[in-house]
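With one protein chain withheld, the remaining protein chains of the complex are depicted in position.
A, B and C are the chain letters, set down in written order, and residue numbers restart from 1 in every chain.
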Amino acid sequence: MLKATILLGTLKPEGGEAFSNTKVLSEILCDALAEGGVESEILRLTEYRIPPGTRSDMGVGDEWPAILAKLVRSDIIILATPIWWGGHSSLIQRVLERLDELNDEIVQTGKSEFLNKVGGMVITGAEDGAQNVIATLANFMVWNGLTLPPACSLSYLGGQKSKTAEGFKKELLELPYIVGMATTMAHNLAFMARLLKDHPLPVQEKNSQALTENVSVGENPSA
Amino acid sequence: MLKATILLGTLKPEGGEAFSNTKVLSEILCDALAEGGVESEILRLTEYRIPPGTRSDMGVGDEWPAILAKLVRSDIIILATPIWWGGHSSLIQRVLERLDELNDEIVQTGKSEFLNKVGGMVITGAEDGAQNVIATLANFMVWNGLTLPPACSLSYLGGQKSKTAEGFKKELLELPYIVGMATTMAHNLAFMARLLKDHPLPVQEKNSQALTENVSVGENPSA
Amino acid sequence: MLKATILLGTLKPEGGEAFSNTKVLSEILCDALAEGGVESEILRLTEYRIPPGTRSDMGVGDEWPAILAKLVRSDIIILATPIWWGGHSSLIQRVLERLDELNDEIVQTGKSEFLNKVGGMVITGAEDGAQNVIATLANFMVWNGLTLPPACSLSYLGGQKSKTAEGFKKELLELPYIVGMATTMAHNLAFMARLLKDHPLPVQEKNSQALTENVSVGENPSA
Partner (left out) sequence: MLKATILLGTLKPEGGEAFSNTKVLSEILCDALAEGGVESEILRLTEYRIPPGTRSDMGVGDEWPAILAKLVRSDIIILATPIWWGGHSSLIQRVLERLDELNDEIVQTGKSEFLNKVGGMVITGAEDGAQNVIATLANFMVWNGLTLPPACSLSYLGGQKSKTAEGFKKELLELPYIVGMATTMAHNLAFMARLLKDHPLPVQEKNSQALTENVSVGENPSA
């Protein structure tokens, strides 16, 4: 059975006064994935201690290694984020930073724990910026071994009438384009994940992903 | 045999005083593609009359329809561009705009002439910005039916010593990371294009790619 | 009297079947500027022959030099653009490219024809991306000698009911936030332009704007 892990980058803590739009939208994707036989898990980043850094394990108290282990066991990796000033949230940016050691590995050896996995995004915003967020995350993903099928993103830009998560979910499910996007995205992710499981991309060559002569992609050792 | 078409967005006309870095880098990719049995053609956009607009055919004298026909017959589509102020060139931006009618079709019907094709980028710059260019073009591609395999970009950020295209090509081929990137990219593009030829993604649902309720992705009818 | 020049990057030709949202929004800004004693001129880029390139004058038939001369005589420079795939239009991107020779001058001498001018943006889109467009153009402007006051942008993201430019202008003027943005923007632009006319920034130092050791900002001589 295929497995998807969704890293939820909402700024709101679990059990806080307001529900998370991004979580509700992620659940709609999970439902669509389930129909295609894909099991999903949502990890809400606010609930974990993930210190700043660029290594896979930053030492005592770091809860990132357990999350990373789940990603490695997944076939599909989804980054779910609200938009803040045209970009993804600080919690998702931290994920990108903490994946740097894994990226160094792919740069140096051509191997990656993420190769042959499939990537996608879930995005919410009151208005502006889904395309720029999709763009930034897509660039990150293709440089970290992931494959992106068409329509690999689900986004909702707008407000909500309901004050509960359940009510908001109903609102979203009444929008045909949300249901259509979720269905297509779920289908394409699962289709591509199965295809790559049956026909994996061969390991890439050493140094095959460095953008410049001296430095690796995103590497910034003394920043 | 697989076919790749490279749209070359250099600002320099063919036969001008200076050679195009982006063309030289594109040729290195073509060589790598050829080794994997993929036939390539480079179309230099400066040599065509492509008026501004958002339709597939803007009327008398428009040379875009012939280019579009070649893209539709290709298995792999590459956008090759220099970086100007952190973005792709005006000639590549025009390509995105002229593909809008095709995008409308995928939004409205779920069908696209580009579905099951594979996308990639070739980028040159004196310095800054490949990641942002890759990001923007990746977002465009996944919303237009293309699939992106990992490492689907080849970029060179730097100067050149040689004053001829041949000399510059030699310089680039002495950089192991350029050869590595070109090889990996060519391999992944061909692998994915063959995979999708044998196992095509099903046609997507109607309205499956609209980002918002009222408007389609990138649609901007009276702008 | 202060003078503002607006470069209008709509893809639609003058006199075409559909009016330009971006032109209508630009006119609202012009009206607001006029109330503050600023004279404005809108130059519609579709109506000029501006070949690709990076020099201020690309030779016979090039109509850019006349536009550039108007910019140099202006106190306020506005780039007005629809959003296409999260970015400004190909016509505005061409403007950035054609200003490269002027940028080389500021990099090499610290002097610029644009120093002590004030910049702003007018943006329209059916939905996504004003922040990213403002961002990209703001980066360009501060590296070309322009000063940006707060709230230096006017944008409208949405559709229109009216089929005429006059009708659409009425629709916009019924939106308090559009009137508010236009008024504030016009005020801040004029205030800052007058301030810099009375108290000009001194000429900057040689090499003062190079982003890296070997290459100048945006310079890409063989791209």
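One rule holds for everything that comes next: a contact is a pair of C-beta atoms (placed from the backbone, for glycine too) under 8 Å apart; a residue touches a chain by one contact, two chains touch by 3 or more.
Everything numeric here is computed off the predicted structure, so don't read it as measured data.
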### Message
Using the touch definition from the top, which of C:G15, C:G59 or C:P150 touches the missing chain?
### Response
C:P150
### Task
Identify the residues of chain C touching the omitted chain, counting contacts across the whole complex.
110, 112, 115, 130-132, 134-136, 138-139, 142-153, 155, 157-158, 175-177, 180-181, 183-184, 187-188, 191-192, 195, 199, 201-202, 204-213, 217-218
### Message
Just checking the interface: what residues of chain A touch the absent partner chain?
### Response
10-13, 18-22, 46, 52-54, 82-91, 93-94, 96-97, 100, 124-128, 136, 139-140, 159-160, 168, 211-212, 214-223
### Message
Counting contacts across the full complex, list the positions on chain B that touch the omitted chain.
### Response
85-86, 127-132, 135, 157
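Going forward, only the chains that are shown with their structure count from here on.
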### Query
What's the call on chain A versus chain B, same or different interface residues, using the half cut on shared numbers?
same
### Message
I'd like the most central chain, judged by C-alpha centroids against the all-protein C-alpha centroid.
### Response
B
### Task
Starting from the mean Cα coordinates of chain B and chain C, work out the distance between those two points in Å.
28
#### Entry: chain A-chain C separation of Cα centroids, rounded to whole Å
36
### Message
Show the residues in chain B shared as contacts by 2 or more other chains, in ascending order.
### Response
136, 139, 211-212, 217-218
